[in-house]
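Only one structure is covered here, and it is reproduced in the block below.
Here the complex is missing a single protein chain, while all its other protein chains stay put.
First chain written, first letter: the chains are A, B and C, and each begins at residue 1.
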Amino acid sequence: MNGNRFGRLFQVTTYGESHGPSMGCTVSGCPAGLELSEEDLQRELDRRKPGQSKITTSRGEPDAVSIESGIQDGYTTGTPIGLTIENKDARSGKYEPFITAPRPSHGDFTYSAKFGTRNWGGGGRSSARETVNWVAAGAIAKKLLSQEGIEIAAHVCQIGDIEAPEVPFDEIRERVDETDVRCADLDTAERMQERIEEYQREGDSIGGGIYFEARGVPVGLGAPRFDSLSARLGQAMMAVPAATAFEFGLGREAREYAGTDRNDEWEFSEAQRPSDASGDKRESGAGGTPTPTPADNDHGGIQGGISSGEPIYGEVSLHAPTSIPAEQQTVDWETGEVIDDAQVIGRHDPVLPPRGVPVVEAMLALTLVDFMLLSGRLNPDRVDDDPGEYDTDYHPSNPRTE
Amino acid sequence: MNGNRFGRLFQVTTYGESHGPSMGCTVSGCPAGLELSEEDLQRELDRRKPGQSKITTSRGEPDAVSIESGIQDGYTTGTPIGLTIENKDARSGKYEPFITAPRPSHGDFTYSAKFGTRNWGGGGRSSARETVNWVAAGAIAKKLLSQEGIEIAAHVCQIGDIEAPEVPFDEIRERVDETDVRCADLDTAERMQERIEEYQREGDSIGGGIYFEARGVPVGLGAPRFDSLSARLGQAMMAVPAATAFEFGLGREAREYAGTDRNDEWEFSEAQRPSDASGDKRESGAGGTPTPTPADNDHGGIQGGISSGEPIYGEVSLHAPTSIPAEQQTVDWETGEVIDDAQVIGRHDPVLPPRGVPVVEAMLALTLVDFMLLSGRLNPDRVDDDPGEYDTDYHPSNPRTE
Amino acid sequence: MNGNRFGRLFQVTTYGESHGPSMGCTVSGCPAGLELSEEDLQRELDRRKPGQSKITTSRGEPDAVSIESGIQDGYTTGTPIGLTIENKDARSGKYEPFITAPRPSHGDFTYSAKFGTRNWGGGGRSSARETVNWVAAGAIAKKLLSQEGIEIAAHVCQIGDIEAPEVPFDEIRERVDETDVRCADLDTAERMQERIEEYQREGDSIGGGIYFEARGVPVGLGAPRFDSLSARLGQAMMAVPAATAFEFGLGREAREYAGTDRNDEWEFSEAQRPSDASGDKRESGAGGTPTPTPADNDHGGIQGGISSGEPIYGEVSLHAPTSIPAEQQTVDWETGEVIDDAQVIGRHDPVLPPRGVPVVEAMLALTLVDFMLLSGRLNPDRVDDDPGEYDTDYHPSNPRTE
Partner (left out) sequence: MNGNRFGRLFQVTTYGESHGPSMGCTVSGCPAGLELSEEDLQRELDRRKPGQSKITTSRGEPDAVSIESGIQDGYTTGTPIGLTIENKDARSGKYEPFITAPRPSHGDFTYSAKFGTRNWGGGGRSSARETVNWVAAGAIAKKLLSQEGIEIAAHVCQIGDIEAPEVPFDEIRERVDETDVRCADLDTAERMQERIEEYQREGDSIGGGIYFEARGVPVGLGAPRFDSLSARLGQAMMAVPAATAFEFGLGREAREYAGTDRNDEWEFSEAQRPSDASGDKRESGAGGTPTPTPADNDHGGIQGGISSGEPIYGEVSLHAPTSIPAEQQTVDWETGEVIDDAQVIGRHDPVLPPRGVPVVEAMLALTLVDFMLLSGRLNPDRVDDDPGEYDTDYHPSNPRTE
């Protein structure tokens, strides 16, 4: 209701403002028995953190995560995992001019109109800094999924008018972090980098898009109607700060496709498909009987709201960062003054997708792990057991059983 | 969890399959005191119902709704509103060939893979017929919103490669139902109709897009982060059958906009804006002080996940209907047979947006009315009172007080 | 939020007022593959229905249930199960005097104060008639549980000052329906019947208590803290109309027990316990190692909010029916009149527990089945498969596979 919770069985609850003492996140619904350390989370947090390149804000946050609960002897215990990340480098001074004079296209005005007040330092609760919580929680989801053979990847597919060509899944995973811009096609990445720097030099910013894909998703994940995989992904991705569009499969282009073109015919296939290689547990219809398989994947891995076993893929569009040094007009609702040369001078990103990649991956992982629990494919109590086999054996990590 | 519920305070719960005895919907959270009759719902249901033109399925459903509870003397009582709609013209025979031989790009395979069975007649639970429930519930939401000065409109903005020009809000509302194709630009509607008939003649189908807009939405609706207006709209719209993309504001195009172009500067405005005319209750900052107003609306009426008071607008893309008479290949998982001339011969729409318009409007209304309740702007107990003024006066419609 | 939903994964949503056209209930989250017919539900409904004896209201309701969705070939399909029950014998006339003159200790005043109106016929939404929905949904839950070896029983343990002795579980199940009063100790039942008739003759009514027990509940059901088995049972049972107390284990008596008395020591036991016989899947600690077992069950089958494998038992107290022919004082808020001889003359029960037994059983079943799904012990998609073994084989009932 209040915007700080995500997930139904795998539940993420966050707190924190950009310039408050800390950011925090409680993850509940993670089954017991998952090996988990702060390093597992830190790896993902480092991909999102500020100051990692010259096209990100220079704010100096180590984003060091601390696990406060939910772990015994290095394994999760099934109880809530409390995570905190201290804010170390908040400088609120530059935000003072905007307390009652809203920055263009920010949440300053809408937050104050709703609540009658707001945490104004660094954008407060509306700051994209809050996604540090999402990435921390998403890292746990990713680890769980990986153990089930589900792998996730995303990369930057467009910056301004520069579009990347299609990149195979494995290449995305391999190369996404090779460049600051996080486009897995390295030539395109170079051109994107140049374009971003052009905007940056002019005190401006630019929009872009992120492509995402999940492989190894078993058949039968999702739900009919309001809780379809596409609907839940829609919520997840449209919550990403600055998201203006969510597409899966053919996306917006599907408008121009005839049924005969878009429909994916069925065939039998015993050949290994990419998803099988990634650990898909789906069984064939009966001993040796081949399973129906779509001949193509224009449907984006989802049919009737439920996964088809094909890769799930889509794109998210992010508008240009609204915080720009270029002069813009605003008004002060306290003084009645019109200010025509407002400059948002803080430390800001000139483009969002490069740091948005781990955020989109996190939201994809959180959505999928929730469906894995909801379908009973992940045992909600213990990762390493089948439901129904309950005993009091201790997990091997327990000192008493070693 | 199970896909048959939508909404947090204004809650819709549905049941029903395409060829079952009835469709049904329970609406709870509607405040008491709303004048409501079956006619209010029927008007919207008639816009969605089959057989209304030659570009819709010829299935003969009156879609007559019956209100089973929640009403006293013509007004809602605050208790759940039970709605049922009988299915009158189900002919399941034509679906028998597809029981174990899934129709291309339908939910046949995924439903059976998930549940090990399915209601196969007419697509069962996965049929778009189920949206009859959404439109019924949405009609209640629309009526509530209308009393608060919030008006909603949608029309078909694209069919195949034919795009409509921009149409002003009032014109959309006025003209949307004038043509079978439900594009409010009448010239475009005519061209769309021709194009649809071309595909229909070839036993094929075609995709399209729906534009939606809400006016009079007060400032401050929505929530931060995961429950932002855009995230919740994303879920609502991506649940629409055949939706492959959701966009708001500039949508996918925002990728190519620089910050200086997309940012909407602030100005003071005492002039009546359209939303004020529709009954916006927003007060100015202080007696006579003008309110900050965005100079433009590239942000689509939502900033930081919260409404700005500007119109909320966006688009939904729907792929081509998957049920087509053209010959396609499928396989029978029971017999192991490959069938290369499967024809889906039932009574099907050659295009979805014309009947999708009331569905998109319903989902927009359901999302907004939920936020109105969540923000306390709508009294959850009684529509005609301010919260906090509770008495035992009877509603004027009550026989004892007349 | 609005009181018409129960359950988290096994979700019940109801509508209906005592004198409206019908009562209805949508059950979602029931796994596919459960054999289910209207007879399964009718059996339970008949235990709750009015007019079954001289100590129940004489209202003539057949309470015939109709399944509107969610079934194919006699088995559930995993999609929502819509249930409707027509109201056939509503006579609202006798309620007219109370429209603005509230019946003592009823919900008349509070409903009208909250909503400004109410469905006044027969108590409307506040009528215990609404539990017809609960019993219908509970019958599905009971059937699911029974297949997992979990059995449920309840009987009337107190009426006024007459208390039943302890009755063994199997005897409760066997004898509960033998007498109108539904106390499984037949001597006590006779005395209770006499006492009830005494009150009835005087135009009065009397309170009582219901004992409930569940056997075969596997170890490990429940959750820590706010969602403990006891907390969720607390909500379930306190929702029963007229409930004023909920107790489990020693209940209120635990106040006077010392730790040394109440604590249940641990022992090893390889002997079959009743719960094992009922199909408990719990495995012993390791090959042949005996499992820790409480030596006694003063803890009521729940420790730390989680089931211990011992029977879960407790009691619910129900106050006397508030509708009584005896003269009472009320006031008319419309006319300002004080009425000192108001008589509630309709057709009412002189005591609630006899018809409350199936209601308490239903709430117990609904609570437990929800936890079975939440713990992954019941596959949320298909009852007859282990999660993770997904195929497209049809359920044996399907005509194509027979």
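We take it that a contact is a pair of C-beta atoms (placed from the backbone, for glycine too) under 8 Å apart; a residue touches a chain by one contact, two chains touch by 3 or more.
Because the structure is a prediction, the values reported are computed rather than measured.
Of the listed residues C:Phe169, C:Phe212 or C:Phe246, the one in contact with the hidden chain in the full complex is C:Phe246. Contact with the chain not shown here comes from a single listed residue; of C:Phe10, C:Tyr95 or C:Trp333, that residue is C:Trp333. Considering the full assembly, C:Gly207 is the residue among C:Gly207, C:Pro311 or C:Gly356 that touches the omitted chain. Residue-level contact of subunit A with the missing chain is found at 1-5, 8-9, 11, 13-17, 20-22, 24, 26, 28-29, 32-33, 66, 68-70, 72-73, 75, 77-82, 84, 99-100, 109, 112-120, 124-125, 333-334, 381-382, 384-385, 390-395, 397-401.
What subunit B contributes to its contact with the hidden chain is residues 9, 79, 218-220, 224, 281-286, 291-292, 373-381, 386-393. Mapped onto subunit C, the interface with the missing chain covers residues 1-6, 8, 14, 101-102, 104-111, 113-114, 125-126, 130, 158-161, 199, 204-209, 219-228, 230-239, 243-252, 254-268, 282, 285, 289-292, 294-295, 298-300, 303-309, 317-324, 326, 328-331, 333, 336, 338, 374-375.
Going forward, only the chains that are shown with their structure count from here on.
Both subunit B and subunit C derive from one sequence, and where they touch, over half of the residue numbers involved are common to the two copies. Subunit A and subunit B have Cα centroids separated by 27 Å. One finds 37 Å separating the Cα centroids of subunit B and subunit C. Under the contact definition stated at the top, the residues of subunit C that touch 2 or more other chains are 9, 79, 381, 390-393.
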